[in-house]
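Remarks on the structure that follows.
Only a single protein chain was left out; the remaining protein chains are all shown in position.
Now for chain A:
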């Protein structure tokens, strides 16, 4: 009879909460430190911040701990927390061109002003399990690393020019499409066609797996699309707000880590007959490179028209959100006794009609056969 007919829902929930705690701690000697999660599971924290749309590494680490590593659940915890916070300020526009770069590559040009910086990446690391991590001596490792890792602040230029700027200066790029106004997806319900700012916001906090799959489908089958990464950069950007007493001055609130991707797509002809390239744009919190690339692909795909699902803005924008997709798919676990009862009722009524119709047909056929037999008998005589 399941979990509705039985009374004691309250007790059941409390027991479930206790069991969660029990399963999290029963086989361990010490509870996970959230600082360990924050500092050592960097990509996990980045992903949760990115998909929740809340830049707060320590809260993300806490959410990961609380959710026992379930990423969707962790992003959800952050989102639910965020919706209780007042919006006190709006930041000034961040210019990623001025970010403190830790990694920066271009697949389009071998030589870019400032040079390519591979930075922290596993792209060229062989995917072999490193068993020595089982018994890592972090203090010893840090001593070695301290000597080897250069201080980036001293050794590189403070600002790297954007690759896109080069292309733009040469008149090879269309300016970005913009409606001029900034839509806020957390304050207004989206309507279609969606303004570009809304599309970018939804994609920026979309679920990594969903976006990668959609972008992959776009590259692989539906429309032969193989963009080139003009530039991918990861680094720290300052968040500033206008000084409340004097709007001409600004206050820096701190740095956030972001990944920015600009892809170069096929060239197009615009209404004036000009032929230029169009840039795809991806930006995420933290170091989320695949998601940022997927975002740039999807963003550009949505600017074009055609039969691919990734060119359908309702399809893409309404289905990439982790919290919404997970919530609705998992709601199937809730009881549906009433709707099912109602469906059963319709089914039974339909069966009655079907049986009655079949009976009627059989009767008519039998009558016909009877008449035929009678006819045959007569001719036989």
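Annotations
The rule we apply is simple: contacts are C-beta pairs under 8 Å (C-beta built on N, C-alpha and C of every residue); 3 or more make two chains touch, one makes a residue touch a chain; residues count from 1.
Keep in mind that, in the parts below, contacts and distances are computed from a predicted model.
One chain of the complex is hidden; its UniProt record names it "Alpha-D-ribose 1-methylphosphonate 5-phosphate C-P-lyase PhnJ", one of "ChrR-like anti-ECFsigma factor", "Phosphoribosylformylglycinamidine synthase subunit PurL", "Alpha-D-ribose 1-methylphosphonate 5-phosphate C-P-lyase PhnJ" or "Branched-chain amino acid ABC transporter permease". Interface note: of A:36, A:90 or A:345, the residue touching the hidden chain in the full complex is A:345. Across the entire complex, the residue among A:115, A:193 or A:370 in touch with the chain not shown is A:193. In the full complex, the hidden chain is touched by chain A at residues 1, 3-5, 7-10, 12-13, 76, 79-80, 82-86, 185-193, 314, 318, 323-324, 326-331, 334-339, 341-346, 348-350, 353-354, 357.
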